[in-house]
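Here the complex is missing one protein chain, while the rest keep their positions.
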Amino acid sequence: MIQLAWLIPILPLIGFLIIAFAGKKLSNSLVSIIGCGSILAAFAMTLGIFFQLHGSTQTVKLLEWFSVGRMHIDFSFLIDPLSVLFMLVITGIGFLIHVYSTGYMKGDEKYDRFFAYLNLFVFFMLLLVMGSNYIVMFVGWEGVGLCSYLLIGFWFKNTEYNNAAKKAFIVNRIGDLGFLLGMILIYITCNSLNFDTVFSNVHANASNKEVYNLIGILLFIGACGKSAQIPLYTWLPDAMAGPTPVSALIHAATMVTAGVYMIARSSVIFVNAPIASEVVALVGVLTAVFAATIGLFQNDIKKVLAYSTVSQLGYMFLGLGVGAFTGGVFHVMTHAFFKALLFLGAGSVIHAMSGEQDIRKMGGLKKSLPITHLTFLIATIAISGIPPFSGFFSKDEILAHVYEHDGTGKIYWILGIIGSIMTAFYMFRLYFLTFHGSFRGTSDQKHHLHESPKSMTMPLVILAVLAAIGGIVGIPNVNQHLLHDFLKPAFESASAWIDDAPKHFDMDEARLMIIAVLAASAAIYVAWYVYKKNNMVPKNTETDLPKFQKIIYHKYYVDEFYNAVIRKPLDWLSDFGYKFVELKFVDAFVNGVGTAVKWTGSVVRYAQSGNIGFYMFAMTIAVIIMLLVKLF
Amino acid sequence: MEHITVTQIMFGVLSFVAILSAVLVIFSKNPVFSVLYLIVTFFAIAGHYILLNAQFLAVVHVIVYAGAIMVLFLFVIMMLNLNKETETHKAAWIQIAAVIAGGIMMVTLVGALKGADHMTLVQPNDVNIGLVNRLGTVLFTDFLIPFELSSVLFLAAMVGAVMLGKKSIH
Amino acid sequence: MKVILLLSGLGILALLAELFRFKKLLYPIMIIGLLGAIAVAASYWTYDDGSLSPYLNGMVGMVKTADGHFVSNHIIPNAAELGSGHTFFQMLEFGPSSVMISIIMLSTTLLWFFMAKGFFSDENNSTDHYAMVLFALTGAIILTCYTNMTMLFLGIEILSIPLYVLAGSRKSSASSNEAAFKYFLMGSFASGFLLFGITLIYGATASFDLKTIALFINSHADGSHTFIYTGIIMMLVGLLFKIGAAPFHFWAPDVYEGSPTVVTAFMSTVVKTAAIVAIMRLFLTMVFAGVDTFWVPIIGVCTGLTFFVGNITAAVQTNVKRMLAYSSISHAGFLLLAVVAFSGFSAKAIIFYTAAYSVGSIAAFTVLINIMQQTGGDLIENFNGLGKKNPLLAVVMTIALFSLAGIPPTAGFFAKYYVFNAALSGGHYWLVVFGILASLIGVYYYFRIIIAMYFKKANNDNPIIVSGLHKALLFVTAVIIIVLGLMPDLILEIGVNVPNPDGVVQIN
Amino acid sequence: MSAIQIIPIGWYVTLSAVLFGLGVLGVLFRRNAIIMLMCVELMLNAVNLLLVAFSAQHSDPNAQVFVFFIMAVAAAEVAVGLAILMMIYRNSKTTDIDFLNKLKH
Partner (left out) sequence: MITASLIGLPLVFALLLLFTKGEGVKRIALAASIIEFAVCVVAFYLLHKSQTLNHPDERLWMNVVWINSLGVNFNIALDGISMVMVLLTCFLVPLIILSSFGKKYENPSLFYALILFMQMALIGVFVAQDGFLFYVFWELALIPIYFICLMWGGENRGQITFKFFVYTLAGSLFMLAALIYLYLNTSIGETGIHTFNLQALIEAGHNMGATEQSFVFWGLLLAFAIKMPIFPFHTWQPDTYHTAPTQGTMMLSGIMLKMGTFGLLRWLLPMTPLALEEWGPTVVVLSIISIIYASFMAIAQKDFKRLIAYSSIAHVGLIAAGIMAIRPGENSVEGITGSLVQMFSHGINVVGLFFIADIIFSRMGTFEMAKLGGIRNVAPKFTSLFLIIMMGAVALPLTNGFVGEFLLINGIYQYGAIAAGFAGLTIILGAVYMLRGFQSIMLGEVKSDTSSFTALTSSETIVLVVIASAVIFFGVYPKPILDIIHTDVQQLVNSLKVVHL
């Protein structure tokens, strides 16, 4: 079974090929069947592997790709607990979202195209997590970027959407460059790009910290791009332009966690790169807090979720940075559950609201959308870190490790708690504004309000269950931390340097837990007080906002800042370069040579005056010069 | 050289005449005078030839140059009715430039060849080389080919002169 | 010698033709005569000795010194061993290079006759023109094989005097008159310098015989060369004048433009070839080899100047004929570059260059004549749209211009190649750079015609009709250009042997 | 007894150079084509004189023979040259070189 693992990515690829080439001729239902079926099959196979794996690590070779110098790159797959975990998330949640999409995208004229892209995305995502070397990972890495581009700009008639897609692709590419350079440095250092060789090599030459720090930072730049960390996070909120299932799958559950996967995969390198790890943690925690503050005052339902995603990703990196690899991966998993659920719920709301995304125009949807409401609530609680929902456990594990981190740990921890307070606040703000209070939309919308079809609610329910109970795999202070034990082989070599083990439940951790829960509860209370009890609705006009709120509402003007500092100068520079340097200088110089020749010619020709007296005069002068120069 | 010999005096006189008349050739306003001065120059040169024991050549020189070529010049000048000051006088600076250029040319040339003074006679002088029979022998043995080929030259010049000189039919 | 006799005989025959009224027969006789001359010239070919001039003791032997420079190896020839070529009274020597260049010039003249057919038909004395050309050719042949200063002088005059006449042969045309006058007056002025130079060299060496001069120069220390040096400068005036090199080039554009076009074609091919071969026989043999450090810089500077003036002025011309005149100055620069190079490759370079350049020029001038006759002008715009109007003319013109510009696979490319080869082996890097720049500017003005032919719209649709003879001529020249461009060994293999430039002097 | 035994060859050289230079000067100075032609003749005569002097110095008749050829050529040149001048005069009624500058640039 494991040797057939190569089929797992191939299945969605086949799905993609069929739909892409024959999509026009197939009926929508057939497209759905192929699209969902291929993912389901992949999921089933993954499950099979999961049960057969027993903590082993196996490599499955599909075919040789290229081999240059010391570099031998195969299309081969590494099947180990880490990858299997991600595969499960990808295929599992991927399948659910496919199913959801059959309802959500119903009636769209490019229904087949959508499924084709989704399948292609799953293919690349699987490639990313399954690859047994950095190159295959990079293939997936860039491939998901492409799919992200295609899906964000799925409704390509809208210029803004296109811009968002383009922005996503380009910002990602900035990160990709870092990844690429990091990869090359790995190759130069370790003479290979295969994970096993690289890691054993790093293991053997652990003292080479400077290089590993550089590699780590370069890789992390890549992760920043893909996983939307400061300073490369700006694309993710814009990426919400894509259809909501896309946001759920790509921009919440799977693709954005690729960075986490990459660092977790490279754990051996990072544990030997203290500075890089510190950078990861620092950027993670800053992003977590920073994005959370922006989330506080957003009014677009998807934007709130987007910033929340950025923030949660920050937590994951925080975990990775302090060495809590299992914690980070754990949070990836739970986050996938509840964030996918949130997005799908939001999608359901938007679907019901005929495309409206502004929460100021919603309210009181509890009644019309009971299932959506319930599942959304579960997810909200989960993300806010209230036990016993899944988010609590994963976040707790990260924060517990952070607290113990040498030096900066306490500060990180405080920041983490602040972040989670804000998370709880804005999530419940979102929840109350959407589902409670009175309906603030148009009567037309009110008339249309309806619960979504089965195909959409079923995935919601399944995800709600997972979001609720997903945390049990990582309950601390049980003799067996399931997830940790499962992932152990993947982080074994890293654990030679760092203790990634779950904390045994002691008074310290209990105190931390209680503080965290209390803080979150307080935030929820405030949200309830403001938005439920007082029925406060964010104002429509910006002018009334207090200054700091306005700044936050405008996302600290970071986009504007980037525009002014990077994009505009880039445009200006290229325009200036073209108009002045290229045309007026380089090209003009070349043309100037021609002009100079002609000008000289037009002057020199006057020596040919036609007067024979002058001719002979010139000849005589020439003779005189010759005689004078050569003889005296 | 302590004494100035007769030959040297003759050399001086002839040279003076040659140079003076050459200058006059250049600076005479009337072309006819130029021709006449040139003939004087030629005679002076012929005198030099005689001094140098090239008697035959002196004779031929006078016949060809003074007798034929200069007459031809004179003839053309007369025929074209150029025997007055028709020459336009361009700006003075052109003339000055010409004089300066020519002068420098002259000085340079003289200067360039001054270093040759030390060249002395390498072999005893043979006074007979200028005689007809010696020249004839050389001309018809060593220089036979150029002699023959100069006929081509003459033919070409002749035909050419006729070609250009005769009036076009149309 | 036989060639010279044959040619002068032909010339006289041409003159007689008018008298005895067999003008109709004359043309075929001319062709046959020229073919005969070529055959005779070829019969002088000897395979056993390939040096430039056996009489003048071959190519200058070149020795490469430790610092990478080439210097001539002054080895005094042993007089007893000299003279294995076909010498006549020690005046002429029909050595390998003479054979090659004679054949080139004779063939060019043959092509020229095809080109000129019909050109003088409106003149009442076309036979005189033919006779003049043949006399000039006689002079040119003399210049390929002289071994005596007398013959050099006579050759130049025999070449020049008919040309003065030919330049003025459009008697009613003011520009033809002016051309003839300028050519004549400056020509005789230059002859004066040449003669003064010859005299000075005679004064130093007591001989007009090149071999004796060579012996003298090579056996005397540099200190006693004042006469020689001055003489060389003065001779160079006359010779550089003939080849049209700056700063003695002023006559060329005016004369080329003013002369009847076929005469211009003759001047820019045969006459230029003769002039360069005259230079070659003096400077690339033992004659002036002993004083190369003296004359190489002089000719080098002239070469650079020639490149500059010729090309840069050609670039601004609008009149094709005048442009070709300036371009011929530029080609003179290339020929001189080979002389300056003063290496074992120089002679070959010159021989090939003259061949390539002559054929290319004949083709270009043939096209130009047709254009002039049928559009009434010789401006570049008269070529507009030729690519559509008459593809044959356009294609041949293109090939010819490519050859003149030195672009493969044409003969002109190899010509330039050999010149650069020679110059580089002689170590004249800056002149090579100059030459490259000159080639580029050359491309500029040649391609203006190509652009006009293929890119510009024609002013009218009048077709250009080409006579059958000209068609054949154009075809043949194009083929020769291409064939020489692909198989240069056709000339070079049977040409002058290149002595080993790294080795020692070759004395047979 | 030849002058060459008494008079140094340098004197002749100088004389010839002066005459030659005068010829050049004349050619440059004058504008009348016929006189320019005459000055060219003067140049040739300077050469002839020098040749004869050298001939005497070297006791070599070759130079004198060479002078014959120069004379011959000079004659031929003059014939052609005057023919050209006649032709020009017929067309343009002038022999002034300043009017013969239609061909230029």
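Couple of notes before you dig in:
Going by the order they are written in, the chains are A, B, C and D; count residues from 1 in each one.
Just so it is clear, a contact is a pair of C-beta atoms (placed from the backbone, for glycine too) under 8 Å apart; a residue touches a chain by one contact, two chains touch by 3 or more.
Fair warning: this is a prediction, and the values are worked out from it, not measured in the lab.
Counting contacts over the entire complex, the absent chain touches A, C.
Within the full complex, the residue among A:139, A:217 or A:310 touching the omitted chain is A:139. The residue from A:25, A:54 or A:157 that touches the chain not shown here is A:157. Screening C:88, C:119, C:447 or C:475 for touch with the missing chain picks out C:447.
Screening A:204, A:586, A:603 or A:629 against the full complex identifies A:586 as the residue touching the chain left out. For the options C:239, C:432, C:466 or C:480, the residue in contact with the chain missing from this view is C:432. From the options A:50, A:187 or A:525, the residue with contact to the chain not on display is A:187.
Within subunit A, the residues in touch with the undisplayed chain are 20, 64-69, 71, 135, 138-139, 141-143, 146, 149, 153, 156-159, 162-163, 166, 169-170, 173-174, 176-177, 180-181, 184-185, 187-188, 570-571, 573-575, 577-579, 582, 586-587, 590-591, 594. Against the chain not shown here, subunit C presents residues 348, 387, 402, 407-409, 413, 417, 420-421, 424-425, 429, 432-433, 436, 439-440, 443-444, 447, 450-451, 454-456, 487-489, 492-493, 495, 498, 500, 502.
Keep in mind that, in the parts below, only the chains that are shown with their structure count from here on.
Remark: among chain pairs A-C and B-C, B-C carries the greater number of C-beta contacts. Between the CA-based centres of subunit B and subunit C the separation comes to 32 Å, rounded to the whole angstrom. Once the centre of each chain is set as its mean CA position, subunit A and subunit B turn out to be 102 Å apart. Chain contacts: subunit B has residues 98, 101-102, 105, 109, 112-113, 116, 119, 122, 142-143, 146, 150, 153, 156-157, 160-161, 163-164 touching two or more partner chains. Residue numbers of subunit C whose C-beta contacts span two or more other chains: 150, 154, 157, 161, 164-165, 168, 171-172, 180-182, 185, 189, 200, 203, 206, 226, 229-230, 253-254. Residue ranges on subunit A touching subunit D, taken from their complex, read 605-606, 608-613, 616-617, 620. Touching subunit B in their complex are the following residues of subunit A: 613, 617, 620-621, 623-624, 627-628, 631-632. Of all residues in subunit D, only 24, 27-28, 31, 97-98, 100-105 touch subunit A in the complex they form.
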